[in-house]
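Up next, chain A:
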Amino acid sequence: MAVKSFRGGAHPPERKDRTSGLPIEYLRGAKSVVIPVNQHFGAPLQPLVKVGDQVKRGQKIADADGRMTVPVHASVAGVVKKIEPRTQSNNVDGPCIVVEADGSDGVDFLAPLDGFACTKDEALARIREAGIVGMGGAGFPAHVKLAPSKPIALVIANGAECEPYLTIDERVMIERPGDLVEGVALTMKIVGAPKGVIAVEENKAHAVAGLEKAVAEKGRGFDIEVQLLKTKYPQGGEKMLISAVTGKEVPSGGLPMDVGCVVQNIGTLVAMVEAFREGKPLIERGLTISGAACASPKNVVVPIGTLVSDLVAEGKVEVTEAELGRVIFGGPMMGTAVPHYAIPVQKNTSGVLLVSKKEAEHYVEHSCIRCGRCMRACSCRLSPALLNQALVAGDWEDAEKIGLLDCVECGTCSYVCPARIQLVQRFRVGKQLLRAKKQKEAQNACK
Partner candidate 1 sequence: MMKDIVKLGLILAAFAAAACVGLAFVNQATEGQIAINQEKQLNESLKGLFPEAEKFNDITKELTLADPAVKLEAAYLVERGGAPLGIAAKASGNSYGGVTTVLVGLGLDRRIAGVRVLDTKDTPGLGANAAVPTYFVDKTSKTTFPGQFTGKALSDPFVVKEDIAAITASTITSKAITKIIKASADAAGARLEAIAMAPPAPADAAGGK
Partner candidate 2 sequence: MKRLWNIFKAGIIYENPLLMLMIGLCSALAVTTNVQNGVGMGLAMTFVMLFSEVIISIFRKVIPNSARMPIFIIVIAAFTTIIDLVMKAYFPELSKSMGVFIPLIVVNCIIMGRVEAFASKEKVLDCVADSLGMGLGYTWVLVGIAAFRELLGNGTVAGLQVMPAGFEPILFFILPPGGFLVFALFISLNIWLKGRMQKAAAKSAAKAEEVAA
Partner candidate 3 sequence: MPANNLLLSSSPHAFAPATTRKIMLAVIIALLPATGYGIYLYGLPALILVIATVAASVASELLFRAAIKAPRSVGDLSAIVTGLLLALILPPSTPIWMAVLGAVFSIVVAKEFFGGLGANPFNPALIGRAFLLMSFPAAITTWHKPLQGIVDAATTATPLNLVKQGASLADVAAQVGAGDVGGLYWQLFLGNRSGSIGESSILLVSIGGLFLLGLGVIQWIVPVAVLGTTALFSWALGMDPLFSLLSGGVVFGAFFMATDYSTSPLTPLGKAIYGAGIGLLIALIRKLGGFPEGVTYAILVMNMLSPFLDKLRVKKYGYVAPKKPAKTAAPAKEAAK
């Protein structure tokens, strides 16, 4: 099989060996959960419950009207204790519903539905009602992504898992290949794509045999192929993945559907299958808990809203406090560093890293030596060094021309920079300001 890739990128140490051989542990007995009301990319939700309400597992507890919304469900059965702002994994205080388990196992799932038999609208409605968002990071509502306005030729299952440490997608591919293949088939059915590809990085080549077997057995005759990709960060970035698999590039400012593609994370696909087969909303997810300050690295499935601190308190995760230097929600390349770990797992939390002081290098920005490493590594072929220079100078025109808005914030440039320049952070700030500036200009133009 030809191994495919994209131009640019870097290869940070994988550090996956600590968890890649460990089967997923199902830790479903949370005593209480803190469920953030807003976990998706889109309009904010309103809680549907009050303090003191009794809720069942799978019961819808927050929702809103509007296309870009998906509801949130209770992940344990119990009583609503509080609805108050809590720190979320993006470091922002947002409204959360605190549910305390009462030992009952009341379940309130949807009715099972045959995704291959129902209409497209029924299928999309189900996906929304089940609260499914992209679990690969951005948390984009899945029912929106699966109703593209352009014809789709290819569905790609994103099994790249290019972030160091993370192994949960790998475990799913090994342990549940059948569900994954069914998810790909289901997606192909919904978007009407003639072809599906499960894209897997080379370092997970051992999962390929199982996947190919599952395709033969559970593929329902859909044209699904398994494709090996070079192990390289950010192979899993949607745009990079598409150019690696198809050779086509998503046009600047465009979407995958502009080149006839839909990309779905492994976890998302499995969650979809469960939502149809069992009527189970997205109330739990798998993630990798790892890092050198974690004495018991593992792959787990936990209810959404589980506080990492609770897992620690219950002894399910061991932390070497003295060594702890940084807590990261997500992978080390794209994740968010948080000030403590009393923070709930969300729908888009693919990992929690308890990084040791030694790993948490404390760096200072030096001056750019113009080595060009960032340019060679940039997955979007931008010129981070020049972009940085333009931003420091406040030259917005130049920054936009170099491609500020095209940056996918993968962080490869910052990773490779020998001068430790905080390129991506500056780009994020720059994008925020540039967008604000453009909005203002548009407003002025309207006037």
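One rule holds for everything that comes next: a contact is a pair of C-beta atoms (placed from the backbone, for glycine too) under 8 Å apart; a residue touches a chain by one contact, two chains touch by 3 or more; residues count from 1.
Quick note on selection: all candidates are chains of the complex that A comes from, given by their letters.
From a predicted model like this one, the values you see are computed outputs, not experimental measurements.
A.B. asks: Of the numbered candidates 1, 2 or 3, which one touches chain A within this complex?
C.D. replies: 3
A.B. asks: If you look only at chain A, which of its residues touch candidate 3 in the complex?
C.D. replies: The contact residues of chain A facing candidate 3 are 10, 12, 91, 164, 239, 243, 249-254, 309, 321, 324-328, 330, 332-342, 355, 359-363, 366-373, 375, 379-383, 385-386, 402-403, 406, 409, 411-412, 414-420, 422, 424-425, 428.
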